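Note that one protein chain is taken out, while the other chains of the complex remain in position.
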Amino acid sequence: MKDLKVLFHVSDNEVWPKALLNITNFLKDVGQNGAEVEVVANAGAVMAYYPPEEKKEQLEQMAKLSHMGVKFTACRNALNAHSLDESQRPGFVEVVPGGITEVVKKQTEGFIYIKP
Amino acid sequence: MKDLKVLFHVSDNEVWPKALLNITNFLKDVGQNGAEVEVVANAGAVMAYYPPEEKKEQLEQMAKLSHMGVKFTACRNALNAHSLDESQRPGFVEVVPGGITEVVKKQTEGFIYIKP
Partner (left out) sequence: MKDLKVLFHVSDNEVWPKALLNITNFLKDVGQNGAEVEVVANAGAVMAYYPPEEKKEQLEQMAKLSHMGVKFTACRNALNAHSLDESQRPGFVEVVPGGITEVVKKQTEGFIYIKP
């Protein structure tokens, strides 16, 4: 399974624990360099990038995965809809103009789609 | 991203607001003629085609998207399971014999799959 490209689509804020565990287990299986992994967060899922104190640990888990090469993106439409300030996002999060457009684009580039 | 074909699979009635926003934002990005878009509604999601008074606005939003070229389908199995009368459906909704079979068929035809 070389040259794998995998996209995780997270659209619910509650799904993050499952999604991050999915990614962690997947990377254990294929190895850190075994796949290109991107997470597209849209809708309510973008809120996880601006966590309250008690959810900071989840953000640290994302940061760790990011250090392992996982790309985290946030949908700008969703950030705006939730009045979240793009400039205050965590440094490892990349903003994409539209989450769904990103999901479509990545699939046209050969990414495998997974909805955790 | 020309000649794009995108399928939105909606299987929960509660997911419609998110799904319709997804499609609206996506069409803003790629343009009304930038993609062929089909929505397959199965399971409880078909109920949205027969809305109570307070949810009529959502159906109007679907009708508007339909005017923009988005194809809305309903799974006949799901209509029957929910005792919904096919002949009373909104005019813009096309009935397909099986929602999942439609999702599979469309993917074999090159449609990109998205679960909102």
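Chains: A and B, in written order; residue numbering restarts at 1 for each.
The rule is short, and it goes like this: a contact is a pair of C-beta atoms (placed from the backbone, for glycine too) under 8 Å apart; a residue touches a chain by one contact, two chains touch by 3 or more.
Keep in mind that what you see is a predicted model, and the values were worked out from it rather than measured.
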item: Of B:Val6, B:Ala35 or B:Val103, the residue in touch with the unshown chain; value: B:Val103
item: Hidden partner chain, residues of chain B it touches; value: 9, 11, 42-43, 77, 81, 97-101, 103-105, 107-108, 113, 115
item: Footprint left on chain A by the chain that the document does not show; value: 1, 4, 6, 18, 21-23, 25-26, 28-30, 35, 112-116
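Definition applied: only the chains that are shown with their structure count from here on.
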item: Chain A-chain B separation of Cα centroids, rounded to whole Å; value: 26
